[in-house]
Each structure stands twice: as C-alpha cells, then as structure tokens.
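Report on the structure given below.
Removed: one protein chain of the complex. Kept in place: all other protein chains.
Read from first to last, the chains carry the letters A and B; within each, the first residue is number 1.
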Amino acid sequence: MAEDEEEPEEEPLIPKPITDKVKAGYHFITDYGSEATRGVLKNNPLFVLLLGFCPALAVTTTLDNAIAMGAAFAVVFVASATLISTIGEQAPKDYKKILYITIVAIFTTAVSIIMQRDYPNHLENLSIYFPLIAVNCIILGRVQYHSNQTSPPRAFLDALGLSAGFSIILIVISSIRELLGTTQLTLNSEILFQITHPIPFFLLAPGALLTIALLIALTNITNTGIQKLQQILKERKEKKEAERKKLEEQKKKEEEEEGEKK
Amino acid sequence: MDEKLEKEVHASALHLFLSEKINRKMWLVVAALIPSFIIGMQYFGLRSALVVTLSLSTAMLTQAGCNILRKIPFYREQGAAVVTGLLLGLLLPHTAPLWMPMFGAFIAITLGIAVFGGSKNTIFHPVLLARVFLSISYPAIFSQTIWPDGVPAASPLTVLLTKGQQAFLILFEDSASALSFLFFENVSGLIGEVNALVILIGGVILIFARVIDFKIPLLYLATIAIFSLFMNHNPLYHLLTGSLLLGAFFLAPTFSTTSQKNSAKITYGIGCGLLTMLIRVYSSPLEAVFFAILFMNALSPLLDKIAGEKLNEMQD
Partner (left out) sequence: MMLVNNIVLVKFLGVCPFLGISKNIKSAGMFGLAAAALMVFSSAVSWSIYHLFLKPFGLENLTIIIFIFTLAILIEILDLIMHKYFEKIHSAIGIYFPILATNCAIVGIAFLTTEENYSLIHSLIASAGAGVGFILVLLIMSSIREKTETMHIPEPFKGLPLAFIIAAVLAMALMGFGGLAP
C-alpha cells in the first residue's frame, strides 16, 4: 500500500471502492468473456486445433444436418465439460480416461433419447455420426484440459466457445456444399437462397474434402493478410516514435545551447 | 523476393538447358495431338472444334491468372497449359455443353498444376484430374454415346462387355468392317479418338523423341490384350475402344519425371491395365481408363518407394 508518496490532493469524483468494483466487474467480464469467445476464432477447433474433421466432412451435405450436429455436439460438450471440471482432481488417476469417456457417452445417449423423441428425422439423417460425438477428438481432448486447469464456469464457457466455433464452420461448409451442389439452400424446408447452375461435385465425398481445403486456404490468406497489416501498422508507429524522439533530442540540444550561452 | 531467386537460378546455364528441354517436350506432345484434333474436327464438325478451342483458351487464361497471383511472368509454363487444354478438349464427347471444357480446363490448371506449385511437380495428371472431376459430376453427359448425326446409341465397348462379342459384331457387319471402323472412323467415342492410326503414330514419335518411356504404354496395352484373350474376345476390340490408346500414350506417362526405376514403371503399366480391365468389366466401361490411371497416379509414389527410390530428392 505505497500510496503515501502520491496522495491525491483532491477527492476523486467517484469514491474509490466503487471504481474498484467496476474495474473488477469489467475484468471479470472480459476474462470470462474471452474464455467463451476464444473458441470461436483463436482456438477454432477445426481450423486451429485441427480436430474433429470426421463429422465436418460427413454431415455437411445439408444445412439442417449441420445445425443438428452442431447443436447436439454443443449440448454434449458443454454438459460433459462442466461435469468433468467439477469432478476435477478427485478422479482416481488411472481410471480418469475411462471415466471421462463414460461421462461423455452417457450425455450422448441422453441427447439421443431426447432427439429420438423430438427430432427423429434429424437423428436418422446423422446416422452413425451421431454416436461418434461420444468419441469426438475435440471433446475428449479438451476435457483433459478442463479437469486439470479450470473451474466449472470457465469450462462451461470454454466448451460453449469451442462448440460455437465448430458449429459455425459446419454451417459454413454445409451452406457452400448445399448451395453449390443443389441449387438451393434450405432450412427446415424453407428455401433461403437459390442459384441457377449447380456444381454437383460438392455434394460428393471429394467435394467435402475440396471445400475444406479451399476454406483453410482462405483462412491462411486472411491470416497472412492480417499479419502483414499489423506489421505495417507497427512499422508506422515505430517510425512516428523515432521521429518524435528526434524532435525531443533536438529541443534538448537547443535548450542546452541556450543555457551555455547564458 | 521470388523474382530475385528466379533470376539467380536462371543465370545458371544448366537450368536454362533443362527448362528448354521441358518446353520442347510439351510442344512435341502438342504436335502429336494436332492430327487427332484435325481428324476429329473433320468427323464431328465445327462444334467439336469449338469445344477444344474453348478448353485450350481457358487453360491458357487460367495459367496466366495463376501466374499473376504467384507473381511470376504470365507467359511462364504456357506449354503445360497448351497441352492440358488441348488434351482435355480431345477427351470430351462432341456433345459436351460448351461451359464444360471451360470449367474442366479451369479445374485442371488450378487444382492439377497451380496448387502443386507448377507443372514440374504434378503427381496427378492435370487432364485426368479434370476429366474424372467432370465424369463424376455430370455422369449423364458421359454415359451416353451420340453419333455425329445426333442419334443416341449404345457404345460398342459397352455392348462388347455386357452382351458379348457376338452382339458386338452384329453392330457392324463383320469383323473386318468392325476393325476398320474402330481404327479409322471411330465416331462412337470422344473427339480425339476417331483415328487410331494418328494416335499410334503420335505415340511412337513421342517414344522415339524420348518424351515418354515405351515401357508404360507397352505394358499397359499388353496387359489389356492378355486379359481380353482370357475373356475370349479379340484383343483389338478392347484396345481400340474406350479411349485406351489416348490414355496409354498421353495420360499414363505423366508430365513430371515419373518413377525412374524400371520395376516401378513395369508395375505401374501392368497395374493400369489390370485396373482398367476390372473397372471396365465391373463398373463403368467408358470411363475406366481415366479412373484406373488416376488411381495408379496416386499409387506411383508408393511404387517408387517400394522400388527403393528416395522421394525426397529434389526432382529436376
């Protein structure tokens, strides 16, 4: 508490305890907020962590499927992540992996029962890829991290962010594939968009692979572009700093000369 | 930065010589294909000429575009583009819709050449890549045979494989006329397939000019012939249909330096033949050659590795 050297002479407009709390609240929001949003861009599971391509390739023939998969994935992931981080360190070391796998499998089954009741069509469309959520690379990889490092709220937000990132990519891929492959983009049998000439290639297996290839290349280009931009801005800043320093030194010199003269 | 490096490399006389050699190869291939083009145009009419020209021009434009994106002079590697465009055009049926050669050429240049960093590097034959792309995307256009006068009919090869040699011979009057049809006026196939003689002559010229190795086409055709004998068919019926000759001489040996080891080449040739026969009999007869060669393209690095060649040495 070394505030004694610079005691403010005036009373601050808003009393300190309140500004402290506001600062703490802001810090809280950005901290947890970043947990959530990290998974969308910076830690995007598909394009950055490079995991989870199996469903991305298999399920993205229609937009409906992508949304169904994304939603199911989100529920299973978020639930498992929260539960596992609550258990945290208490799990017996040797059986950790099997325990986690079982938990994820239980949630997957739960979601499957709900979907069977309410959305049987979607469940059927996802066929064998739905159960594979239980062994999804993203989930199993991430929950290890959750159990070790984070508290339940953080794990919840992290899983939410990653699921959002995953779902967004899935939606993008399936939109491209469905729109270019069949001429229409449909959501629950409502036509959202239409083009005139289809390129049926995208509905086929190789089309999925090609779409992902092009998307990753696109993100690479964007990343390099952003990096270059940052580089340019940085150089400009440094240039300005150098100029400013030069001016300051010149001023100092002039002042010294004047002082000497006197 | 790339330009500077390029300049330094170009200063080396050795590289100049090598790049000359590759261009020479390309132009020889083009020369070998021109007669087929001319004859095809004769039999199929102006539309086929348009198909091939569109393919050619789109290929060159796309190559120029890719060059600009990669910041190299736009006239580089146009030899490869010309060959690709020409060959792809010749591999299309004369009824192909006019956007198809353009789309195909675009795919061939971008996915087959540009993405791999240039025509010296290709693993998959670009024309083959585009051709298979089109086959699987628009199967209806390729599965139908339409004669120049517009009448659709079953292709001779399909008849041969599904109904047997007798039914095949009924299509023509007798064996001699069947052979002369297939050899000189085969209008039941693709634009470049009409006259087998010019294809053969072109292929032989390429072999003598050391552009392609004789083992691959020889083994390919020999395997097909042997298998057809097992099926109790006249081997010539198999050899002269289904774009086999074009495939054996112009598609199977790829642009880049293929396997150097003989054992790999032999396996490659035999494998092409084997796969082609299998696909012809069990799957789609008309497109068999393309799928088979594409698959063997994929297999060839593995074959090289088995034959003991180191894959990591800088090629060329």
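Everything below uses one rule, namely that a contact is a pair of C-beta atoms (placed from the backbone, for glycine too) under 8 Å apart; a residue touches a chain by one contact, two chains touch by 3 or more.
Note that the structure is a prediction, hence the values are computed from the model and not measured.
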| item | value |
| --- | --- |
| Absent-chain contact - pick from B:44, B:103 or B:124 | B:124 |
| Per the touch definition above, residue among A:53, A:119 or A:145 touching the missing chain | A:53 |
| Contact set of chain A toward the excluded chain (per top definition) | 50-54, 57-58, 97-98, 101-102, 105-106, 108-109, 112-113, 127-128, 131-132, 134-137, 140, 204-210, 212-214, 216-218, 220-221, 224 |
| Residues from chain B at the interface with the omitted partner, ascending | 69-70, 111, 114-118, 121, 123-124, 129, 132-133, 135-136, 278-279, 282-284, 287-288, 290-292, 294-295, 297-299, 301-302, 304-305, 311-315 |
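Following the convention adopted for this analysis, only the chains that are shown with their structure count from here on.
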| item | value |
| --- | --- |
| Separation of chain A from chain B, taking each centre as the mean of its C-alpha atoms, in whole Å | 46 |
| Contact set on chain A toward chain B in their complex | 199-201, 204, 206, 210 |
| Chain A-touching residues of chain B, taken from the complex the two chains share | 111, 133, 136-138 |
